[in-house]
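Missing here: one protein chain of the complex. Every other protein chain is in place.
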Amino acid sequence: MLRINPRTEQKIISYLLYFLTSIAIIVLIFILTVILKNGLPQLSLEFLTKNPADMGREGGILSTILATVFLTFIALLVATPLGVGTAIYLTEYTLEGRVTKIIRFGAECLAGIPSIIFGLFGFILFVNKLNFGWSILSGGLTLAFMILPTIIRTSEEAIKSVPMAYRLVSFSLGSTRWQTVTKVVLPSAIPGIVTGVILSIGRSIGETAAVIFTAGSALRMPTSIFSSSRTMAVHFYILAKEGVSMPKAYGTAAVLVISILAINLLTYYMMGRYIKKKS
Amino acid sequence: MKEVAIQVEHLSHYYGQHRSLKDINLQVYRNEILGIIGPAKSGKSTFLSCLNRLNDLIPGSRVEGRIVIDGQDIYGPRVDVVALRRKLGIVFATPVPLPMSIYENVVYGVRLLGKNNRRELDQIVEESLEKAGLWGEVKDRLHTSALKLSGGQQQRLCIARVLALKPHYILLDEPTSGLDPISTMKIEDSLRALKANYTIILVTNNTKQAARVTDRTAFFLMGELIEINETPIIFTRPRDKRTEDYLEGRFG
Partner (left out) sequence: MSSNGTNKLEKSDRLIKLSLLMIALSAVSVLAIITIFIFEQGLPIMFRYGLKHFLLGQDWYPSEKSFGLLPMIIGSLMVTFGALIIGVPLGLASAIFLTEFSSRRLAGFLKPVIELLAGIPSVVYGFIGLMFLVPFIRERFGGPGLSVLAASVILGIMILPTVISITIDSIRAVPDSYREGSMALGATKWQTVRMVVLPAARSGIIAGIILGMGRAIGETMAVIMVAGNAADIPGSVLAPVRTLTSNIALEMAYASGEHREALFATGVILFIIIMILNTVANMSSAKQRKKGSGR
């Protein structure tokens, strides 16, 4: 067997690692560049403020933007209280034991379920059994269940990072547990909780498989929570998959990607500030 | 005849299997400053947390025996723990200002009772800070963050926060252990001034401090009360050899 000098081996390996890392980064950057390079020229005020016409060949994407916003809003409205409440229960109201184990297990399993399964489930429960039809409501509720584990986990981490001494002081000044939670723990944990919520917004915006079977893909202005609507991601999917219009597809993708990147950057910024404040 | 305010009978405390206090019997008199001295881990802080039931919050904590405060058995069945904690305010070793303004820190406990009248709160803030000897230093920046105060100021803020609740008792758990001599002196001055209206229990690992400010002193060692007596007697003619050894710095 060939024996290589450890220092040579070290050199070779570090070049190899450098090379592989570059590939990974370049590929990821490439995707971003292609979307922005082809998509940005499509963007205009008109694109953002006009409804799609002729199946999306003409016009803009206003109705899909609104559908995305409404859907995401409903998802957050449902998932945030459930998620934060769960996190409060796990951290403040109980000791580690069988119940917390079951709850954590449930949340972790939920996090691993593919979105298409959520789509199937939402279709059967909300669209069919509860008779909400293909609608903003069905889609929003399905998304809520999908983002619930993320909100639970980030809130739990945020709440756990609040110093124990704050709780002790609050109790010693004669507060009940709930007063301690609402007046001391939650205010200190808010930045972390918000971070989780923002991450979930990003996920909701980009989701396709779970939404297409629950909110439908009707290309029209959403007028109530019961109207069937096409979100940006679904619109993009249909434009691209069926080859309706590549320029419009790129434009939609650019809006999608820019909004998600903006949201993630905001999260980073907030987390950075949060960490700085804590130290 | 001095009035007994707190009567402790056969008090034992356990953390799980570990017995951290062993059969403590003592009385605290109204309007005295009782010092508790002893080496680290001798059960001094645990004793304080038994008095206002903060130990309830620690999983596995258990109490035996009786503590009667103002005629009420505080481990009895109908005790309002929240009210008890207001009556026995506690100041911890490390000052922990809550992450809010100086003003909001002081009125934190008062607001919990639902009092929100601005004028009333203003008055409470001024009084409490005045008594804690901090008013002059912070009156112009009451609404700035309490985290910006120096360590000594933070600790006096913590005292003011307790005073705002109008407690009958003030428990202090090594309140000056992290402070410089000047801040320590200021806090000791406040304590002497507070004695007129409050009953104070001061846990300290600084025997000289106990000698300077307390009326009586109790010596704890490994969860046991070794002896309790008038401070001058403890410091000049301790009855127990271990007390003498500790005071002369032979251990602890």
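A and B are the chain letters, set down in written order, and residue numbers restart from 1 in every chain.
Definition applied: contacts are C-beta pairs under 8 Å (C-beta built on N, C-alpha and C of every residue); 3 or more make two chains touch, one makes a residue touch a chain.
Fair warning: this is a prediction, and the values are worked out from it, not measured in the lab.
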| item | value |
| --- | --- |
| Residue of A:61, A:90, A:137 or A:189 touching the missing chain in the full complex | A:90 |
| From A:53, A:109 or A:221, residue that would touch the chain that is not displayed | A:109 |
| Chain A residues touching the omitted chain (full complex) | 6-7, 9-10, 13-14, 16-18, 20-21, 23-25, 27-29, 31-32, 34-35, 81-82, 85-86, 88-90, 93-94, 99, 102-103, 105-110, 112-121, 123-125, 145, 148-149, 152, 176-178, 202-203, 205-209, 212-213, 233, 236-237, 240-241, 249, 253, 256-257, 260-261, 263-265, 268 |
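Simple rule for what comes next: only the chains that are shown with their structure count from here on.
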| item | value |
| --- | --- |
| Residue numbers on chain A that touch chain B, as the complex places them | 95, 163, 165-176, 179, 183-184, 187-188 |
| Residue numbers on chain B that touch chain A, as the complex places them | 52, 54, 57, 59, 82-83, 85-86, 89-90, 92, 94, 96, 98-100, 108-109, 112-113, 158, 161-162, 165 |
